[in-house]
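First the structure, which I've put down as structure tokens, then a few questions once you've had a look.
Every protein chain except one is present and positioned as in the full complex.
Think of it as A and B in the order they're written, each chain with its own count starting at 1.
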Amino acid sequence: MRTLSLRVNGDDVEVAAPDHWTLLEVLRYRLGLTGSKQGCDKGDCGACTVLVDGKPWLACITLAANAEKREVTTIEGLMPAHLRAGGTGPDPVQAAFDKCGALQCGFCQPGMMLSARALLDRNPCPTRPEIRDALAGNLCRCTGYTQIFEAVELAIAESLGVAPAPRSWEAQRMPPEEAQARARAAAARLRAEREKRKS
Amino acid sequence: MLRLPKFDVARPSTVSEAVALLAEGGPSAMIVAGGTDLLPNLKHELFAPDVLVSLAGIPELAGVREDADGWITIGAMTSLADLAAHPLLARKAPALAQAAGVVAGPQLRSMGTLGGNVMLDTRCQWYNQTYFWRQALGFCLKKDGTLCHVVAGGKKCVAAASNDTAPALMTLSAVLEIEGPEGRRTLPVDEFWVADGIWNKKLEPGEILVGVRLPPGRAGHRGAYGKLRDRGSIDFPLLGVAARLDLEPDGTVADADLVVTALAARPLRIQKARALLAGTRVGTPEHDRAVVEVGEKAHAQCHPLENVPGDADYRREMVPVLVRRTLAAAARGEGPVHPL
Partner (left out) sequence: MAARDLHGPGAPWGEGAPGDRRNRDFRVIGKPHRKVDGLAKATGAAVYADDIALPGMLHAKTLRSPHAHAKIVSIDASRALALPGVHAVITGKDMPIPYGVIPWTPDEHALALHKVRFIGDEVAAVAAVDEDTANAALKLIRVEYEPLRAHLDPFESLSATEARIHEDTKGPGNVSKHVALSFGDVDREIGAADVRIEDEYFFHGTTHTPIEPHCAVAQYSGEGLLTVWSATQITHYVQRALASVLGVPIAKIRVVQPALGGAFGGKSDPFSLEFCVAKLAMLTGRPVKMLWTREEVFYAHRGRHPMHMRYRTGARKDGRITGVDAKILIDGGAYSSFGLVTAYYAGQLLTGPYDFPSYRFDSTRVFTNKPPCGPKRGHGSVQPRFAFEVQLDQIAEKLGMDPIEIRRKNFQGENTTTVNGQRITSNGFKTCLDEVERASGWKERRGKLPRGRGLGVAGSMYISGTNYPVYPNPLPQAGIQIAIERSGRVTVFTGGNDIGQGSNSVVAYLVAEELGVEVGDVRVVAADTDLVPVDLGAYSSRVTFMVGNATIDACRKLRAQIVEAVAGAWKVDAARVRLVPGRAIDLGDEKRAVPIAEAFRIAEERFDTLGSTGSYNTPTLGGDYRGGTIGASPAYSFTAHVVEVSVDEETGRITCERCWIAHDCGRALNPMLVAGQMEGSAYMGLAEALLENHDVNRFGLHAGPSLLDYRIPTSVDTPELHALIVESVDPEGPYGAKEAGEGPLHPSIPAISNAVFDAVGIRLKHLPFTPGKVLAALREQRAAVRAPSGGVPR
């Protein structure tokens, strides 16, 4: 048994846990932060993804001891951090996942949203392929990923103040010309934004 | 959830401390780097250490630097994600950067390290399973049993080397830096491997892999990595190919190297590649013929087994395809060849 000194969601906490406990077990069963999920036992599914120093790690195969002296962010930490930073309501990623229907059973999504948050923190306007790649370690069994991509894109668009492209199902329900025009406009705005950031 | 067995964790802050802890723990101590291979294996009860010596708190072990002599030194604890994104490596060791970039999935690459990937345990469908599963099987040659289920009557374990970076390092003539109770030693990565699935590395008890050094490459260095797997992420390789082409300014191959992995207990160099490719000029029919011939030689030389999941005949059939495509990508300065 050791006393771990962890920094979780901005708080310094001391918690006693045996050495062979994973970070996930300490978060869920010692600190009561049950938002991080467990799906596969051993690093295959991504449901336990947390951010460690801003990078997505799998808490189910992280020794709790190895998280000491690092900044751990779980899904429970996003909204408070957003509020502390002067925002309102949940983190824009969380709000976008909710608005886009990306949360079906919701079980994989805490990990998914943290992977998305890590992506947007290092690259504020990624392309669809970059989003796909960044989320490729988070298995979702409900959505077929489409509404997840759309949610990340909505979060991007909202953070840039850009009108988002119509979601796939919306586009199918509006006149094709209108859908295309909206998609093109959104793509152009994002391209311009990317160029601006590059230069 | 699957639980880890009980052990203590030691967190040294220097390499010498780590070596001392390892010596103190003896055979019941193990090194853990990123833990992405070891922790699942521990949950499967493949090892039962009393002490895990974690390298996570040793800052000197992380980082990539180019030395004055043109050698590149990569600390063993450098994350695979950092390797994949490193501009110096993208230029000077593209096969390694590409291989690191297609290991497992994004989270494992941000946790996993180069040292850990080099030290990856060999893999087999009869071995990488839970204790319950292996018990129901009656265990296997590699762990707790006496029978090989891959090769009937086999006396030697044929679990597969499954580390993507290993073949890339071989094509780059990398040198491993190892520290142990006797001090520091270096070993060319080519000499590191043993064709024994139970333990396929020449790392002595008490030693730690602390870094990898890459010699300066030629001016026209090209490299690529190709990986066969069922999904575009997460999976281990069913087949991996690393290629190096050193090109003269006119595109003539001055030197070449080709290493295939995920077939047997150690990565395999395709012996005829250098001879067949050298002297051919990229973009000519002669070069293209040589590439095809290298693929055929590789096919003849490689005999995948039913060790990792995936049909062995199919994996063998893919050897020449992946070889051709990886060489083509290297010639064009592209890659990785993935998904296939």
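Everything that follows uses one rule, which is that a contact is a pair of C-beta atoms (placed from the backbone, for glycine too) under 8 Å apart; a residue touches a chain by one contact, two chains touch by 3 or more.
Values in this document were obtained by computation on a predicted structure and should not be read as measured data.
Every shown chain that the unseen chain touches in the whole complex is listed here: A, B.
Across A:72, A:120, A:136 or A:186, the single residue that touches the chain missing here is A:136.
Among B:175, B:277 or B:321, only B:321 touches the chain left out of the display. When you scan B:91, B:202 or B:231 for touch with the missing chain, the hit is B:231. Across the interface with the omitted chain, subunit A contributes residues 28-29, 32-42, 44-45, 47, 74-76, 78-79, 90, 94-95, 97-101, 103-110, 113, 131-133, 135-149, 167-170, 172-173.
With the whole complex as reference, residues 1-3, 6, 105, 125, 129-130, 132-133, 135-137, 230-236, 309, 311, 313-314, 317-318, 321, 339-340 of subunit B touch the missing chain.
Operating definition for what follows: only the chains that are shown with their structure count from here on.
Distance between chain centres (mean CA atoms), subunit A to subunit B: 30 Å.
For subunit A in complex with subunit B, the residues that touch the partner chain are 2, 18-22, 24-25, 38, 41-44, 46, 49, 55-58, 60-63, 65-66, 68-69, 115, 133-137, 139. By the touch criterion given at the top, residues 1-9, 11, 32, 35-36, 39-40, 43-44, 52, 54, 56-57, 81, 104-108, 110-111, 232-234 of subunit B touch subunit A in their complex.
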